[in-house]
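One protein chain omitted, others in place.
Then we have chain A:
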Amino acid sequence: MSVLRPLDKQPGLNTATILLVGTEDALLQQLADAMLKEDCASELKIHLARSLPLPSDVNRPRIDLIMFVVNLHSKYSLQNVEESLRHVDATFFLGKVGFLAMGAGQESHCSIHRNTVTKLANTYRSPLFFCDLEREGFRATVAQRLVRMLQICAGHVPGVSALNLLSLLRSSENPAPEDL
């Protein structure tokens, strides 16, 4: 069974690679476009995948950050993410994984409760962002955050590591379960 590991490859020179995993292909594409529009000193590479595991016969760069995208309107997308999580090595969850939940703005269409994704993110000790990817303004904002986060995870920001960022992001609103 192929499992993604964070440090099993050499990094590319000045390259930062993000893997977006989710069923909503068109929106992932738009998010990727938005990220590429950002000013960034690093060379960005964005991989889009519907689910994990990834096809094994491909030569791909080291992945610095994985974002799992869940559509709160679709139980199918949550199920897809839950199954994909099994193909990620535990060491990835030290700041190199994040969750993005979309569709929270339309409460009436949500078939997944916000708490479900919150619990999922807490279980994996990873940050959770909410964003309605269909709205261009919100999309641009989350793209900006992802680019900054990606640069840190790729080690391009001196003095800040992925693990540092993770503990900074864990605010008092979302304490780790053992802190409760």
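Just so we're on the same page, contacts are C-beta pairs under 8 Å (C-beta built on N, C-alpha and C of every residue); 3 or more make two chains touch, one makes a residue touch a chain; residues count from 1.
Definition applied: contacts and distances are computed from a predicted model.
> I want to check something: the complex is missing a chain, and I'd like its UniProt protein name from "Ubiquitin-related modifier 1", "Centromere protein N", "protein-serine/threonine phosphatase" or "EF-hand domain-containing protein".
Answer from the record: the omitted chain is "Centromere protein N".
> Using the document's definition of touch, tell me which of A:T23, A:S126 or A:Q151 contacts the absent chain.
If we include the chain that is not displayed, A:T23 is the one touching it.
> Give me the chain A residues in contact with the hidden chain, please.
19, 22-26, 29, 32-33, 36, 43-51, 54-55, 58, 60, 74, 76-77
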